[in-house]
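Have a look at this one before I ask anything.
Here the complex is missing one protein chain, while the rest keep their positions.
Entry: chain A
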Amino acid sequence: MSKQYIPWVNAENAHISDIYSLAVTDKQLLSVSGGSAIKVHSLTDTGFPLVQCIDDAHSNGCHHIVTDAAGSRAVSAGFDGSLKTWSCHDGHWVADEKVTADLKHASAWAIALSCDGQYLAGVTEQGRIKVWDLAADGNLIRDHDTKGSFGVTIDLSSDGRMIATGHQNGRIYVFSTETGRMPYSLQGLVEPVRAVAFSPGSKLLAAAGDSKVISLYNCSSGNRIAYLAGHTGWITSLSWSSTGEYLLSGSFDGKIKVWSMETKTCVATIPEIEKVVWSAKWLPKIGRAEGFVLGGANCSIDFYREASA
């Protein structure tokens, strides 16, 4: 059964350059780009207005931003290799100088933050997987070496027990945060993996990239349980809906797809964005409408919602 999603709100030219990363909390949307600012849009006000702009957050641009579940802490990663931490007070974000200083010598390309905001996981350009404890002066508590292939993407499961990384050489690694061991390296892909995402219940892992196919793995067995084929461009981004019923995927050719986990089929395609979408994220349920948000090379933030029946 197909679903229909329609344009909702469009924050045109929200950034001066490609929007590389979006982070969604219950109340806000944080976005970063090749420009130097972090922008904050309200998700609780009509029209999703811009409520804060942190200028000069990363003077060389920023490629990742992540938040904890409560929306009280954010970490951003700049193109110059710097990691910065931010904390939210009554909806207003300020630099967390202490934690940023603790992470001064930390380095990572892709990052993920645990739900409670205590642990920051990162994967480096050399493929090392690291975890820092932000409650303990940013101590490095895990440091795993992989095969040395560029670490493109990382995710932390919502129960905090697993880290998954996707690499340039097509490999996918899953680590247990408790034992510090790698239970398995998934039977990966040949081409670069650009997105990995754990389902909300931490039972499934979705992974995709230049192969244009989404692979679904069972996290406890490591077996691949399904392929989702249909994209014609490289897949750059994956996001699970809060219930785990739907998976959202964004692509280099600008096409967006929504996949039903029940039927393992594509139930909606958004064709009209012609430039690369770097980040696609489900929104928290606002009223009754289910929606998602996109950021990419058109420099705009595009909100979509499900058409009411």
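Throughout what follows, a residue touches a chain if its C-beta (ideal position, glycine included) is under 8 Å from a C-beta of that chain, and two chains touch if they have at least 3 such contacts; residues count from 1.
Assume contacts and distances are computed from a predicted model.
Trainee: Tell me the UniProt name of the left-out chain, picking from "Actin-related protein 2/3 complex subunit", "DNA topoisomerase (ATP-hydrolyzing)", "Phosphatidylinositol-glycan biosynthesis class F protein" or "Exosome complex component RRP41".
Mentor: Options "Actin-related protein 2/3 complex subunit", "DNA topoisomerase (ATP-hydrolyzing)", "Phosphatidylinositol-glycan biosynthesis class F protein" or "Exosome complex component RRP41" narrow down to "DNA topoisomerase (ATP-hydrolyzing)" for the missing chain.
Trainee: Which of these, A:F48, A:F175 or A:W234, touches the one chain of the complex that we don't see?
Mentor: Of all options in A:F48, A:F175 or A:W234, contact with the hidden chain holds for A:W234.
Trainee: For the chain left off this view, which of A:D116, A:D133, A:D159 or A:E191 is in contact with it?
Mentor: A:E191
Trainee: Which of these, A:P7, A:P49, A:G81 or A:G180, touches the one chain of the complex that we don't see?
Mentor: A:G81
Trainee: Can you work out which residue in A:T67, A:T85, A:T100 or A:Q168 touches the chain that's missing from view?
Mentor: Result: among the candidates, A:Q168 touches the missing chain.
Trainee: For chain A, enumerate the residues touching the unshown chain of the complex.
Mentor: Listed in rising order, the touching residues are 16-18, 20, 34-36, 59-61, 63, 79-81, 125-126, 150, 152, 168, 191-192, 210, 234, 252, 276, 278.
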